[in-house]
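Here the complex is missing one protein chain, while the rest keep their positions.
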Amino acid sequence: MSIEKMISEHPDVAATGQYNEALALAVRHAMHCAAICNSCADACLAEEMEMRQCIRLCLDCSDVCTATYRVATRRTGSNPELVRATLAVCIQACELCEAECAKHDDPHCRRCAQMCRECAGDCRRALETLN
Amino acid sequence: MSIEKMISEHPDVAATGQYNEALALAVRHAMHCAAICNSCADACLAEEMEMRQCIRLCLDCSDVCTATYRVATRRTGSNPELVRATLAVCIQACELCEAECAKHDDPHCRRCAQMCRECAGDCRRALETLN
Amino acid sequence: MSIEKMISEHPDVAATGQYNEALALAVRHAMHCAAICNSCADACLAEEMEMRQCIRLCLDCSDVCTATYRVATRRTGSNPELVRATLAVCIQACELCEAECAKHDDPHCRRCAQMCRECAGDCRRALETLN
Partner (left out) sequence: MSIEKMISEHPDVAATGQYNEALALAVRHAMHCAAICNSCADACLAEEMEMRQCIRLCLDCSDVCTATYRVATRRTGSNPELVRATLAVCIQACELCEAECAKHDDPHCRRCAQMCRECAGDCRRALETLN
């Protein structure tokens, strides 16, 4: 099941043929990143080590990714300024979370860091198509 | 990038080997269903037809799926009663949304109905492993 | 600024005069409880004591309260079965979180326990009006 295909089937997107593939990919990865960061915060909470800062950044990143993918999904009406602004803040959230997770050697932090890096990259590419 | 692998790497899951695959699949599909329903509500809003009831059920289903996948992801500590209760309400939300989307012949409603059916089925199978 | 007044101004509510005050109060308190539980999880994370179970229940309760207040707010179309089901799961989430927070003597847990108790009570009264 693909959120990208779903977006491509939106009446206005289908009618105009203006499907933004880079933006749809950013939506998909921000959706995944919201879930991965929520899970990493939970996994960090179970670690023996002091992981407060990592939990904080994961929770923040999950919240921002959730808002970003929901806003960037919508194609009815028009809100380009806010789509750009949320993508930009999502890049920040992901880069900050990636930098923190990259300090830790457990599998969930490594996976989360990779997800954040990919999500930041996709949001950056999507942002370039919108300027 | 897989939310299931992420959950399997949780310290307590990895230590005990008690990875619930059915529950992890329900998490993944509830995450997707939250995004698909959010997108379907937006696509329905662009249709010429009267789609109010469908938009309402899609928005409600998206909210419930979001809560469900986040709660069902967590493995630190223990909250089995609430995991079961959220899975049960997610099944209801998905069945109600599926029944409404199945009335409409546009591609996004067909896709959303299929997603809701799959998510309800996965939540039901996950629920069976938790009783 | 009042979410209850907002709901009472919904076109269908204003037209029919069918404003459910108990349900609107449950919406307001579930909104507050979502925020209070999010804050309590964060405050528990800063404590010296082992607070994992409390953080887990607060995060879960915050997610369920968020879904509940959003679903229970909507008056366009009709989804009574799901409104009842989300109120019921919100009562469970709040009671579980209250019981855990009540074990701790710090001010944020005491406040969170009180909020959860009030929210559960309001959801129960709202549920009675819907049967």
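Here the chain labels run A, B and C in written order, and each chain numbers its own residues starting at 1.
FYI, a contact is a pair of C-beta atoms (placed from the backbone, for glycine too) under 8 Å apart; a residue touches a chain by one contact, two chains touch by 3 or more.
If you're wondering where the values come from, they're calculated on a predicted model, not measured in any experiment.
Only one of B:M6, B:L25, B:L45 or B:A72 touches the chain withheld from this view, namely B:L45.
Screening B:I55, B:A72 or B:L127 for touch with the missing chain picks out B:I55. When the missing chain is restored to the complex, the residue among A:M6, A:I36, A:V64 or A:L127 that touches it is A:V64. One chain of the complex is left out; on subunit A, the residues touching it are 52-53, 55-57, 59-60, 63-64, 66-67, 70-71, 74, 76-79, 81-82, 85-86, 88-89, 92-93, 96. For subunit B, the residues in touch with the chain missing from this view are 42, 45-46, 52, 55-56, 59. Contact between subunit C and the unshown chain involves residues 1, 3, 5-7, 9-12, 14, 27, 29, 31-32, 34-36, 38-40, 42-43, 45-47, 66, 69-70, 73-76, 106-108, 111-112, 114-115, 118.
Everything that follows uses one rule, which is that only the chains that are shown with their structure count from here on.
Subunit B and subunit C have Cα centroids lying 21 Å from one another. Spacing of subunit A relative to subunit C, judged by their CA centroids, is 27 angstrom.
Along subunit B, residues 66, 70, 74, 76 each make contact with two or more other chains.
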